[in-house]
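Sharing a structure below in structure tokens format, with a few things to ask.
Only one protein chain is missing; all other protein chains are in place.
Chain nomenclature is as follows: A and B, assigned in order of appearance, with residue numbering initiated at 1 for each chain independently.
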Amino acid sequence: MGQQSSHSTAAGHNHPKYLAHHFESMEQQNSSGKLGMWLFLGQEVLFFSGLFLMYVLARMFYPDTFLAAHELLDWKLGALNTIFLLTSSLTMALAVRGAQVNSQPQMYWNIVATIVLGGAFMVVKYIEYSHKFHDGLLPGHFFDAAKAMHNGVPANIPGAPAVFFAIYFIMTGTHGLHVLIGMGLMLWLLVRIKRGDFNSENHVYLENVGLYWHIVDLIWIFLFPLLYLVR
Amino acid sequence: MNLGSALGYMMAQAANTTSWWKPIQASAHAGAVDTLFNFIMYLCFFFFVLIVGAMVYFIVKYRRKGNGPERTSPIKGNHTLEIVWSVIPGILLVLIFAWGFKDWLAIAVVPANAMEVRVSGQKWNWTFTYPKEGIVSADLVVPAGQPVKLVMTSKDVLHSFYIPDFRIKRDVVPGKYSVLWFEPSEEATHQIYCTEYCGTEHSNMLSKVKVVSSAKYEEWLANGGDEDGGTPVPLADKGKKLYEQRGCVACHSIDGTNKVGPTWKGLYGSARKFTDGTSLAAADENYIRESILVPNAKIVAGYAGVMPSYQGQLNDKQLESIIEYIKTLK
Partner (left out) sequence: MESNHNNVPQSAHAASAGGAEPNYINAHKGIWSWMTTVDHKRLGLMYLVGVLTFFGLGGIFALLVRTQLLGPIFGGASGKQEWLFSGDTYNKLFTLHGAVMVFLVIIPSIPASLGNFFLPLMLGAKDVAFPKLNLMSFYVYVLGGIFLLFSIFTGAVDTGWTFYTPYSSTTSTSVVSAVMGVFILGFSSILTGVNFIVTIHKMRAPGLTWVRLPLFVWAQYATSLIQVLATPVLAITLMLLAIERTMGIGIFDAKLGGDPVLFQHFFWFYSHPAVYIMILPAFGVISEIITINSRKQIFGYKAIAMSSVAIAVIGFLVWGHHMFTSGQSELASAVFSFLTFAVAIPTAIKTFSWVATMYGGSLRMNSAMWYAQAFLFLFTIGGLTGLFLGTLSVDIHLHDTYFVVAHFHYVMMGGTMTAFVGALHHWWPKMTGRMLNEFWGKVSCFFVFVGFNVTFFSQFLLGTKGMPRRYANYLPEFQTWHQISTIGSYLLGLGFFITLIYMIQSLINGEKAPKNPWGGLSLEWETDSPPIEHNFHGQPVVNNGPYEFPEIDHSKSNRGGH
């Protein structure tokens, strides 16, 4: 026979505090949240796959350009950013671990660390971008080789350097936007951690932000060698 | 044209026509394409009658009647039937695929003895260049029975070159050459369309393919692609023809209305103002010539510089004809 309905009384005896009205159990709620996030990440991968395909084709069109133009990117800054993001993935994982062991401070400070590392990534990105703007190394129509040469940058590159920088800006820009979104989500996490929302039973939201952060990290792991370390 | 030859022409057309709703078959490919088309059509008729016939029969037979207790069949499926209606269409589909593939290879592979014509599409007209003779023409003129290879490219956006009577079509892409071939079966004139959407005058991007006897074709070549056959024609009349054939008509009116470009009415001798602030007291031959060959050198105020260059597409005589024609438009 049918079970009793549980939607009407949130004060029902063993109705967990964080269970949304339309779910029957925490287990159902958590696994739904996780499945939803995985589907969303699948969507993200396909989204970026379009960009990677564009990269592959452009590199096929202009192999020489890519070889020469990547010299104008600073691989040291790129490597620094890779370290920032890899470390932030670690702190993120530690935060999730904190939730599993019910440690409020471990959650809180690891998320803070993740935000700081993400912020450091964006600062480095800002420094790189402002150099490119200053030197006229910009996408498409805005590419200005004369300005670059004037600033002492060897921008006399064969093929279509404008295409390379278009791809550089589109790919890192889209990725940077994802980093910013992730940082925004983590600020909200901090509020909720302070509020005491997360514990070993209920932390699917924290875990999902973690998954998202790992995919953002993973995309950078591909971007870095493709753009900065062309061989 | 007298009545006898008109009748003869109509009979020839009828013999060429497979049905009243299909274009005539005028190339080596057309017959094969139509045969397969008809085969698929009869197959479709069969399945359509089968499906809709069963549907109508069931509606009539099993329509709910009366108000008493009713009985329905407990059938949930039938594996034999399901396999039959998966496998039989499957076999037919493979057959159609193979047949279409075979015919299509014939369309795709150009014979070695084909003569070559270059085709250039631009908004919104076609230009045909005969590479050996250096002739540039607004119509495609070819001898009957001779395989023709078209090497096509576009100057601006995508176009698509389509001759229904020949059952051939191919996209014309900027920055690439695409190839198409056909073998016209007899002397007649056929319509050419652009079938890839290309903007304002897409539906007027038309041209003709004129299939002539090889003797006539040689004569046409000898006259430098001039259809007047060497007989003298006033330059202005020739200019008017070029105006209609070479795409000028798409953007320039001759009645004073402003279209994509300025009107030609009263153009000669008029004062011109340009977007860069300069001006010209009276438009002369040099100005018009420059505007045709280097359109963006001087752009009339109020217009966008969208006209393609006609450099290499019009010879001096043709340019003079157009200038003479513009002079007559007062």
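As a convention for this text, a residue touches a chain if its C-beta (ideal position, glycine included) is under 8 Å from a C-beta of that chain, and two chains touch if they have at least 3 such contacts.
Note that the structure is a prediction, hence the values are computed from the model and not measured.
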Missing chain -> touching shown chains A, B
Using the definition of touch stated at the top, determine which of A:Y126, A:F142 or A:W188 touches the missing chain.
A:F142
Contact with the hidden chain (one of B:A28, B:V117 or B:C194):
B:C194
For the chain that got dropped from the picture, name the residues of subunit A it touches.
1-8, 20-22, 24, 28, 31-32, 35-36, 39-40, 42-44, 46-51, 53-54, 57-58, 61-62, 139-142, 160, 162-163, 166-167, 170
By the contact definition given up top, give the residues of subunit B that touch the hidden chain.
21-23, 29, 32-33, 36-37, 40-41, 43-44, 47-48, 51-52, 54-55, 58-59, 62-64, 67-78, 81-82, 85-86, 89-90, 93-94, 96-97, 99-101, 103-108, 156-158, 160, 162, 164-165, 167-171, 173-176, 178, 191, 193-204, 244, 249-250, 254, 304
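Criterion: only the chains that are shown with their structure count from here on.
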Taking the mean of the CA coordinates per chain, how far is subunit A from subunit B in Å?
50
